[in-house]
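Every protein chain of the complex appears in place save one, which is left out.
The letters A, B and C name the chains in turn, as written, and every chain counts its residues from 1.
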Amino acid sequence: MISQNCLHDALSYGKCFTGLGRPADYIPELARVNKHQLGVCIVSLDGEILKEGAYDRPFTIQSISKLVSLILALHDRGGEYLFQDKVGVEPTGDPFNSIIKLETRTRPFNPFINAGAITVASCIEGKDTEERFGRFLTYIRHLCNNDEIYLNENVYLSEKSTGDRNRALAYYLKASGILEGDVEECLDFYFRMCSVDVTALDIANLSAVLANHGTNPFTGENLIEPSCAKALRALMLTCGMYDGSGRFAMKVGFPAKSGVGGGIAAVVVDRMGIGVYGPALDEKGNSIGGIKILEYLAKKLDCSLF
Amino acid sequence: MISQNCLHDALSYGKCFTGLGRPADYIPELARVNKHQLGVCIVSLDGEILKEGAYDRPFTIQSISKLVSLILALHDRGGEYLFQDKVGVEPTGDPFNSIIKLETRTRPFNPFINAGAITVASCIEGKDTEERFGRFLTYIRHLCNNDEIYLNENVYLSEKSTGDRNRALAYYLKASGILEGDVEECLDFYFRMCSVDVTALDIANLSAVLANHGTNPFTGENLIEPSCAKALRALMLTCGMYDGSGRFAMKVGFPAKSGVGGGIAAVVVDRMGIGVYGPALDEKGNSIGGIKILEYLAKKLDCSLF
Amino acid sequence: MISQNCLHDALSYGKCFTGLGRPADYIPELARVNKHQLGVCIVSLDGEILKEGAYDRPFTIQSISKLVSLILALHDRGGEYLFQDKVGVEPTGDPFNSIIKLETRTRPFNPFINAGAITVASCIEGKDTEERFGRFLTYIRHLCNNDEIYLNENVYLSEKSTGDRNRALAYYLKASGILEGDVEECLDFYFRMCSVDVTALDIANLSAVLANHGTNPFTGENLIEPSCAKALRALMLTCGMYDGSGRFAMKVGFPAKSGVGGGIAAVVVDRMGIGVYGPALDEKGNSIGGIKILEYLAKKLDCSLF
Partner (left out) sequence: MISQNCLHDALSYGKCFTGLGRPADYIPELARVNKHQLGVCIVSLDGEILKEGAYDRPFTIQSISKLVSLILALHDRGGEYLFQDKVGVEPTGDPFNSIIKLETRTRPFNPFINAGAITVASCIEGKDTEERFGRFLTYIRHLCNNDEIYLNENVYLSEKSTGDRNRALAYYLKASGILEGDVEECLDFYFRMCSVDVTALDIANLSAVLANHGTNPFTGENLIEPSCAKALRALMLTCGMYDGSGRFAMKVGFPAKSGVGGGIAAVVVDRMGIGVYGPALDEKGNSIGGIKILEYLAKKLDCSLF
């Protein structure tokens, strides 16, 4: 399907661009990483795993966790309710942490901007944050085939203590009747889910499940409803790369979700899941080297949807 | 200067309009008042006091407290710092609780919209909320010539428990580096200062001090720096009636500050302070009967600035 | 591949929804159509043509013409220049005729909102409007396999006389240095290209060329650069259905471009082009029956990209 050489070349190509970006700097834990790190991992649906570079380097999952929380919320509430009453499914031209449209439109535009993801987080069931986060952790371990996925306590505490912009979004949503339950509990869950440590390998496994219509390609266990996996792939394509999703669709052309920790989860349906890690970000908040690797692979493997 | 008859007529005129408005309804304490109440009180600088209607009916001061907190903050920090680094002095066409411009301009437009008033509140010195609110209470009692001004505990608790829109503003300001200190402490102070019970007479006394260049007309005690009183009068004229300030300047024409509790503090410089109370509000959040009383008086007393 | 029966059922299904929408009403020519009309046509890449309902009913192409003008502009100027300097490729959460983001971001977000399409129109070469529109007409006739495609003179004149919102966009773009050349000439071309009469069959033929990587499936003639056809398919998916593109991607899942005349051009890559016509629009400006037909076909033919 794809040779180790090809993956090696993809990584080398990506490395040419890491100097042009910079790591997220809103918390010291993210700011002090080596921005030239780059890793990639491919999990094909026939069980082959290919890896290159810093594929096993842990990083915080950040916004990629929004995939997992959305699946949980869709399971708990159903798409009918969630996408009608709580959050839209439309891309927005605004940055991921923008608050402006909440004043004019009430409902967040989609589940991948922060306002939408916080809303979704408030819809996950559980008697308290502990229980909700426990469900999240159990679930993501299944999706990533890795029982060793844990919270990065330092990042979590940093996120929590500096997360005032997200707090503003959450209280605004509460005031508008969108966010359910207690705001600080919801935010506590949100900051935790963003602060889980993963590797490119973990992310590739998660993506492979999405590529395989929700079924773990190794165990055959169904982890996501096929229709839900399909909805997620569509959302990832239109909204997954923040306000750079349009360009990514044109240049790469398959569903992906990025996080400011430097990860990108990418899905080649019926073929493979790809995980990349590169903490140097472009001005939209997407991994600059990661995008270049995916561009390279999309061309070599001819796997753009377009 | 002005006869009791004239004031009586002003009140009667105002009463014709109370049916067109409605009380603030975001907390039950405000919603359940009799909207036809109307009162007015004039304190002239030569010490005469005229009163009509529900002039001694207590109501929560709400945004009129922004005058008092601004004076305290100007005293503690100076106008140079406050109006340069923290808050502008420009009217904005947006509603008083709007968050939109914070994303594009950072600094709140003026100290009378909620975002600006919360910022100002965070600049008042004191080792804790207790001390800050103690200073506020002592000071407003001096300004209003009334030692019996207290917190309305029920309104305070209601404001605090429903104040998520203000919380959103505060956390947004914190995230932008505008708001100083602890957000929840600042909000606690803010909710308290808005929940103080006053009467139209109290408000008239406060306004008389502003009309008298900062000096209490009865005691001769200087309570506000003259330059500060002048700055406040200018700000009241351009920004004091929310996004209805332009029309108020044209129709009435002197400095005023309204609150959603139904009060308006109005200043006829070198002549008198006026306090009105009427909880039926127009769509901008200003007392509808109160504005009509002031319109009537402005004409009768020929005291528009224009 | 697909039976006539299946297409018949799709049409019947779509007919259930036409009552919920209404035709565009900004000009009388559009307002007075029978809103229950519905037609569909499929052109498969092996040359089969299936049609149902009002497939040969002429309607004005409106925004579907933006595909054609974009191809011409990309040919004349190249994607490097066009997508860098003139127009973005990102979806925007705003309505198709919004002007707000032009003040904060200068460049239109994408070529399918009106501001972007007017910009693109200004980049098509030709010594005057006549020549530019001549090129457009010749080209669309090739794409649609139909030499009988003409301007609808009445609609054109109506569009021109009522097009003040588009005029505002164009002059704003001119003032910002985005729009090239003469504004009124550009608008004249824009109004003409939107006022060309086509049928669902024409649109299906055009879509089949996009599905076939730019090559006419009947003649084998290459009409669009394959890379350009690919870019268009990506853009159609993220931005083609106005601010309803996200939901369409989730529910239907292939590239499409709608027009307020009631048409939708839809592309199932490597398989077929689909043209639908149904003038009853939803609140986003998309054919309500047309979307339902495409939803039905996407499910039956299993041709979502996701």
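In this text, a contact is a pair of C-beta atoms (placed from the backbone, for glycine too) under 8 Å apart; a residue touches a chain by one contact, two chains touch by 3 or more.
Because the structure is predicted, anything quoted here is derived from the model rather than measured.
One chain is not displayed; in the complete assembly it touches the shown chains B, C. Of the options B:A54, B:L169, B:V209 or B:L237, the residue whose C-beta touches the omitted chain is B:L237. Screening B:T18, B:Q62, B:T92 or B:S207 against the full complex identifies B:T92 as the residue touching the chain left out. Of C:Y172, C:F189 or C:F248, it is C:Y172 that touches the chain left out of the display.
Across the interface with the omitted chain, chain B contributes residues 88-94, 101, 105, 109-110, 230-231, 233-235, 237-239, 243-247, 249-250, 253, 255, 269, 304-306. Seen from chain C, the chain kept out of the figure touches residues 98-100, 102-104, 164-165, 167-172, 174-175, 183.
Note that only the chains that are shown with their structure count from here on.
Chain-to-chain contact here is organised linearly: an open path runs through the chains from one end to the other. Here the spacing of chain B and chain C, counted between their Cα centres, is 55 Å. Rounded to whole angstrom units, the spacing between the C-alpha centres of chain A and chain B is 47. Each of residues 104 in chain B touches at least two other chains.
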